[in-house]
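Removed from the display is one protein chain of the complex; every other protein chain stays in position.
Here is subunit A:
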Amino acid sequence: MAHLSEESLALLALGEPLDAQSQDHLADCPDCTAEVESLRHVVLAGRAEPPAPAAPGPQVWAAIHAGLGLSEDVAEDPFASPRGAAPDGAETNGAEKSGTVHNSAGTAGAGSDAGAGAGSRSAVVDLDARRRRPRRGVPYPLAAAAAAAALLAGAGAMWAVQRPGAEPAPTLVARAELEPLAGYTARGAAEVDVRPDGTRQLVVRTDPADVDGFKEVWLLAPDATGMISLGVMAGDEAVFVLPENVDVSQFPVVDVSNEPVDGDPTHSGDSIVRGTLEA
């Protein structure tokens, strides 16, 4: 038989059982075996639970703290904090810690953020909520997205005072740098323009990307609890007219996904580039 598919090799590396025919092939095929072993190394590293290495003594943090002139706030040896003391507490620990950082970085955006999160849910964005374990959450800085949402609310006010027809050319009101997500290198940019007739358009450009499906453009809520599909993107530049009732401040994240041709209308979860619109 032919070599095993890449997907079968990945499943094997993760420890999933294989049908008899594939097992026979694997037993005879050094190439497939080597690939499984190589992937298996990654899986084992991720699953490993080696004994925690010994922490440096408290004098080391004290020296760093003094050397850098850090604030009193962080004077305590990070290893001494009660959050880190009990191994059993590690799970809540992670959530608590990142929560702390979020709060310290994103206090200003907290209100608008909660509002954006209340929208409708789709299969893709709901993933985190359905996970059995508590999770840290969003894949991009919530605080930044929330701040952008606040900025966009301001931009909305600006649109309101623009008289339709008064400007001959589209007016740029928000812009996003689109950064590649894992597995991709393409970058891009998106901008929201108000056209002379008062309608808004989203112009999306990306570098050529190696996609095995087709590209689809989405607007995401800052915490990814909701998303709007704007449509298919053919080529490397596309213009979408934004529906009048879409509030971009609630969906400020521009996302271009790689969609398999499988008839499934939801987001594949395979994003090529993503960025947050800022006024």
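What we mean here is this: a contact is a pair of C-beta atoms (placed from the backbone, for glycine too) under 8 Å apart; a residue touches a chain by one contact, two chains touch by 3 or more; residues count from 1.
What we mean here is this: contacts and distances are computed from a predicted model.
Of the candidates "Competence protein ComEC", "tRNA N6-adenosine threonylcarbamoyltransferase", "RNA polymerase sigma factor" or "NADH-quinone oxidoreductase subunit J", the chain left out of this view carries the UniProt protein name "RNA polymerase sigma factor". Check A:179, A:207 or A:278 against the missing chain and you find that the one touching it is A:179.
Listed for subunit A, the residues touching the missing chain in the whole complex are 6-7, 9-11, 13-16, 38-39, 41-43, 45-57, 59-61, 63-64, 67-68, 70-71, 73-74, 78-79, 81, 84, 90-91, 93-95, 97-98, 100-102, 104-105, 123-125, 127-128, 130-144, 179-183, 224, 260, 262, 264, 268-271, 274.
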